[in-house]
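Yeah, one chain of the complex is gone here, protein chain that is, but the others are all in their spots.
And then subunit A:
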Amino acid sequence: MASERKTKLSKNLLRMKFMQRGLDSETKKQLEEEEKKIISEEHWYLDLPELKEKESFIIEEQSFLLCEDLLYGRMSFRGFNPEVEKLMLQMNAKNKTEEVEDETVELDVSDEEMARRYETLVGTIGKKFAKKRDRANYEEDENGDIKPIKAKKMFLKPQD
């Protein structure tokens, strides 16, 4: 039977996803705009004048911790409770860390000594990984420092 007349599809059916996949982008946009228009008319909104929120510069706090620098609540004197005494130092120091400036970190080992150690360190570690033949290259100085590796012995072609 020849279909002379296309069956009219409802709007809701046309709005479904599977029907929209075949549409052009333009028709899609048009449909979206129409939808938006419908929404904006039926959409509910409050008919009030815009209220400006007054930004307040006063903050309310009910805690005394902000007002006064209070010490930590647990205290122990003359060694009655050593853990609490440790805590006292820790917690009271925390409150005062903001005031005390950071002191420069004191070096335990001077730079020169570090450099000297590193010189010999290379040799010591290298010795660990050297094969038995190469270990002979590591000779000890009078001071006990290890000298660096000498040139490796290569295969020498015999001369006629």
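Criterion: contacts are C-beta pairs under 8 Å (C-beta built on N, C-alpha and C of every residue); 3 or more make two chains touch, one makes a residue touch a chain; residues count from 1.
Methods note: contacts and distances are computed from a predicted model.
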**OP:** Choose one: "Ribosomal RNA-processing protein 40", "Distal membrane-arm assembly complex protein 2", "Non-structural maintenance of chromosomes element 4" or "NAD-dependent epimerase/dehydratase domain-containing protein". The correct choice is the protein name in UniProt for the chain not shown.
**Re:** "Ribosomal RNA-processing protein 40"
Original post:
Looking at A:18, A:77 or A:129, which residue reaches the missing chain?
Top reply: A:77
Subject >> Listed residues A:41, A:61 or A:111, member touching the removed chain >> reply: A:61
Subject >> Touch residues of subunit A, complete complex, unshown partner >> reply: 56-81, 84, 87, 91, 98-99
